[in-house]
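All remarks here apply to the structure that follows.
Note that one protein chain of the assembly has been removed; the remaining protein chains are unaltered in position.
Each chain carries a letter (A and B) given by its place in the written order, and its residues are counted from 1.
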Amino acid sequence: MIHKFQERISGAALAAVFGVAMSSGALAADIVVGGIYPLTGPVAYDGATKHNGAKLAVEEVNASGGVLGGKFVLKVEDGACNPAQSVSAAEKLITQTKVVAILGAFCSSSSGAVMEVAKKYKIPHMTGVSTSQDLTRQGNPWFFRATGTSALLGQAFGPTIVKAGAKRVAFLVVNDDWGRAVASSYAKSIKAAGAKVVATEIFSRDDTDLFPYITKIKTRNPDVVISASNTQLAANVTKQLRQLGVKSTLMGEGAFTSEAYRKLVGKLALGVVGLVEYIPSIDSAKNKAFVKKYKSRFKEEPSKFSAAGYHAVHILAAAIKRAGSTNSEKLRQALLRTDYAGLTGNFKFAANGQAYNFNVFMAKNVAGGLQVVGVGTIPKP
Amino acid sequence: MLAQRIALWAAGAAVIIALPLVLGEGYHLHLVIMATIFAIMAAGLDITVGFGGLLSLGHAAFFGIGAYTSALLYLHFGVPMWGGLFGGAAMAALAAFLLGTLILKIRGHRFVITTVAFAEIARLVAYNWTDLTRGQRGLPGILPPVVHIPGLGTIDFVSKTAFFYVTAVIAVISIGVAWRIAHSPMGRGFVALRENENLAESVGIDARWYAILAFTIGAFFGGIGGSLYAHYVSFVGPDLFYFSYTTIFLVMVVTGGKGTIVGPVIGAFAFTLLPEYLRVANEFRLVFFGAILVVVMLFFPNGLYELWLRVKRRSRPRPSSAAEPTDA
Partner (left out) sequence: MLEALPQIFFNGVLVGASYALIAMGLTVIFGLMNIANFAHGQFYMMGGFLAFYLTTELSLNFFLALPAAVAIVVAFGILLDRTVFKRLRGKPLISSVLVTIGLAILLENLALVLWGPRPAAIPNPLSPDPVQIGPIFTTEPRLFAVGVTVVVIALVHTLLHHTRTGKAMRATFQQQEAAALSGINIDRLYSLAFGVGAGLAALGGVLLGAIFYVNPSMGGVATLKAFIVTILGGMGSFVGAIVGGLLLGLAESFGTLWSSAYKDAIGFVLVILILLYRPDGLFRKV
């Protein structure tokens, strides 16, 4: 008798478990996307702002009904801007968390490594930050870049810079792919516009003392110095340029307009021109709303990485909706048909995954904020 | 005795064959592959550090040289991984041989700093000689081999399972060779060099030559590891020369138990998996890692292998076989 009773109990238990398993399958309609950001390491601060922008976008997507009837979930792993680590993170996200797409990995060399993983598993991979030209030159159909490259920025800005009166230009850039790309692409378009390049100094990311390089630049008497550096180095470049008595106008890609930068350099920021894809003071209704929401949530102004993280998530969500499914190939095709109205204009993708058609800005630091002194549009590559 | 050894080998083979089938094509197999690659390197480094007593703090250089050589051979000449392995190992060994010949009349801390300097110079070259190495952008697209076997079809080693088997075979061979070297007269010469250089010289061992040999052998294995890495991850960059890689290799050897070959292999697995599993600690991950390192090195300077042997010894009243680490 007890036997039969036990049988019935276990039978019922089995049915219950089975039933729960079946129904939880129906409830788990969450669309999970993977994000590989540098949460530790030398660019952890910028990585965090990118993550914040992404978080905001995720909330907006879910607030307006989610994707394909389910919640949009962003699962984040630390890539630390280290290629091997980013690859491990990608493997984990794709094979264990089973994400439908990957966002990241911030630094170009890490994105380059993650690209190979995404290609292997045939999963769409989008970066909003990595600017190395290489990435869109490898014929990888699964890779998308929702930002400009220094080459495209150079093409967009070169003539404007020369028109503003530059005759002798010097470069003071960080020794990495980005710095070198800025030095070469801007040099090309500036020379084409009729000005001279008088010095190109390349310093290492670990260098705190830039006097040796600036001393060399000073002997060449440039009227404009163009730099490419992120927050910490940008502040260094600015301060030390003035400490050595160099009076040239300073222009730069990177962090020359952020709040953190202005706080670090104080009044030395006045007159410095940032060559940017995004600033919080861009005058559009959409951006104003974004900045307000970001400020109240994270207690500081959004950086260009915040905007990048924000754009990437929205572009991806829109593509998933457009595809009508999470099937990789359909998603890839849908991404190619992107026409997303972002904070800086309309984003479209060329066949090689490179975004174009959006605006970029020359933003001068003035008392009380930033003033846009020039606008360019990223041409179709 | 023989039956026991055959059983042990059979069990080992069974584990290797079954592992990918159990783990599947994902993250865990990825970690095992990385650990196996590092195990090859750790075994080689043990010859240099554990047996030769040469504290090399530049091993990342040989890892990087092996990886870049293999990558460049593939990208410019279409040499598949099989050739790349030899190319990478040979290049790394050559570099070590030249450096050793130049430097190894001095040892001790001065040798240590030289190896650091060498790895740093290698890194700067990889970073700045952009025409060859593409600098920071690195070299992508280094594919694993595709083998056509007439009659059986094609094996594409991009599959983790296939790559694991190949790596495991290479590992067994390499570690076996390392073991043989360590227990050969040459290996005993290394130990003599390590323990008492003057005494070694007095019995006819040319200390400098043996040091160069130990250094070169370690580098050779480092090159193999680098080459495997390049074809597995499909991407090489100057980060391979970072001091952090040197550190982890050394940690694997010493915490595993230097001078035992087996210890470093254990260390390789332990310290490939540890940082990954510490991910749960989020931003404290590396704090814990550093703390663990300090504690292990202070209280278990002879490594985990010795600890395991001690435990094994205690559970059996009989003294164990000759496979004990020498007290270094």
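In this text, a contact is a pair of C-beta atoms (placed from the backbone, for glycine too) under 8 Å apart; a residue touches a chain by one contact, two chains touch by 3 or more.
Everything numeric here is computed off the predicted structure, so don't read it as measured data.
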From the listed residues A:T95, A:N236 or A:T344, report the one that touches the chain absent from this view.
A:N236
Can you say which of A:N175, A:N287 or A:T338 touches the chain missing from this structure?
A:N175
Which is it among A:V73, A:A164 or A:L244 that touches the chain not included here?
A:L244
For chain A, residues touching the missing partner are 40-45, 175, 201-204, 206-209, 211-213, 215-216, 218-219, 231-232, 235-236, 239, 242-245, 260, 264
Absent chain, residues of chain B that touch it:
49, 55, 57, 102-103, 106, 108-110, 112-114, 116-118, 120-121, 124, 127-128, 243, 247, 250-251, 254, 258, 283-287, 289-294, 297-298, 301, 328
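One rule holds for everything that comes next: only the chains that are shown with their structure count from here on.
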Centre-of-Cα separation between chain B and chain A, whole angstrom
36
Touching residues of chain A toward chain B in the complex: what are they?
39-40, 77-78, 82-84, 87-88, 91-92, 95-96, 108-109, 112-113, 115-116, 120, 132, 134, 138, 175-177, 180
Chain A partner, complex, touching residues on chain B are 24-27, 30-31, 127-128, 130, 134-138, 140-141, 158, 233-235, 237, 239, 276, 279, 282-283, 285-286
